[in-house]
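Just one protein chain is left out here, and the rest sit where they should.
Let's turn to subunit A:
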């Protein structure tokens, strides 16, 4: 079973076929016929040991016109799968043995009528019992249509290309490559795609003329045997309709723009020749006129000197024989060919010449790009494969990287890297916030007093984080709505929380986590500071218990230490607010009491993000006002 269907090898051929003399010529495809009312196609003997065969697939449907020599079905024998060819022209009137069914060698599998007028006569004879009377199979519905919930097929003449069965064991096939692009004209017998089966890669040929309207199974994708992989339009104008239909088959939304490029393509193609300048006699590359005396030219020829490289010293820079001799003797230096080494020569292709390499042409065709729109960088300004790939964005243009002397070039990481579990969790948590209608409110808080307090207590191990958590917790006490969360229950419920648990974001190796200071309003700042230290330590080691990082009711994200002045946070799900804290910086503010009418203060910008379903702007404003009040005027409350 290592035979290729398209070019099948048979061990022993046709000795039992009635249509053939014993010395039947060997052919890679089987030909046979038998006289009938029209013609009866019988199950051929594909090997000397074959007693019965299975119709793997019909390459033609009832009503299809067939031509002599055209493959019409694939039959599986004990040795190989083979294409079976029609022996004469006609129309398939009746398929008796359906795909997947077996028939003994010599039994009729289909009926062929000479032309459409005879189809009925053939069918009548068949129904009258002309055949063995395999009524059940004759009445059986045609091979199950591909299981899709596709939209109704457009009412244009088209056909499907199905994934062929390339071997008896093949269940599905992978499209290795499409040899034709959507919109290409195809003719019967032409290879249109390469399919990889469990046995071999093989070319699949088109069975009829038409246009490749839509590719359903893309390169690299697999399809079940018998499932449609592409649609063939009879008329080029039907391509957009079939592409829309194909989109429903492949399960993807119909590409809105699908019709547009197809329609635009011929226009672009028509425009192309116009774009190519009709210059028959190309100008000299540099366009520079060469002034040289006839004697100089002769001397140059004699001495083997390229006269275009000689610098002229004669009138108006004319090259003299002496100039040539000077170059030949090495006295004068050769002119550098005008940037010829670094740049490609400019060249105007003759009329009608497509200045593109074979691969560039193929790629542009595939990408439906007009070559005339691409600037070529190849020899003679020719468009190369790279030029097309850069135009389609599949390849990055070569960049001239400036590297500081002594410094190594920076290598940017590139490409996909799998996320860690924590990174995935962050990603999921962030996505879960997408339905929260958040809003942001910012204000500045003067920090002189807070900072003075911190300087005072930091000796006792009290951190800014602990002080901030405490301040926020105290402000929440006054405006508990900030500590609430929204629940969709009963069409909307505000869930108040008795505990004020302040979660603070900590960046750790490979992720982000929010350890939580519980009951921050109730505990002393010393306690909070000690607890925070412990939590951060655990977070770094990955030892936080779920309760220690999932129990926050309000969050703080502090990026002040990085010099960030202001930013907004995303509100974690299940909470009502998060406070983003910027850096404390010194600013000049107007002050009537001050000598110069202004004074220098320390200031910090905080931005609160809230869930607007239950927290309103005024709530946020009042909360921030209270926070400012505590931090500016009542810092001693933090250490009480």
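Criterion: a contact is a pair of C-beta atoms (placed from the backbone, for glycine too) under 8 Å apart; a residue touches a chain by one contact, two chains touch by 3 or more; residues count from 1.
Going forward, contacts and distances are computed from a predicted model.
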item	value
Missing subunit (named according to UniProt) among the choices "Auxin-responsive protein", "GRR1-like protein 1", "Dihydrolipoamide dehydrogenase" or "Steroid receptor RNA activator 1"	"Dihydrolipoamide dehydrogenase"
Contact partner of the left-out chain, one of A:353, A:561 or A:588	A:353
Full-complex contact with the absent chain, from A:188, A:309, A:328 or A:362	A:362
Hidden partner chain, touching residue among A:41, A:179 or A:372	A:179
Footprint left on subunit A by the chain that the document does not show	2-4, 6-7, 9-13, 22-28, 48-49, 179, 194, 199-201, 203, 282, 285, 340, 345, 347, 349-350, 352-355, 357-359, 361-362, 378-380, 382, 384-385
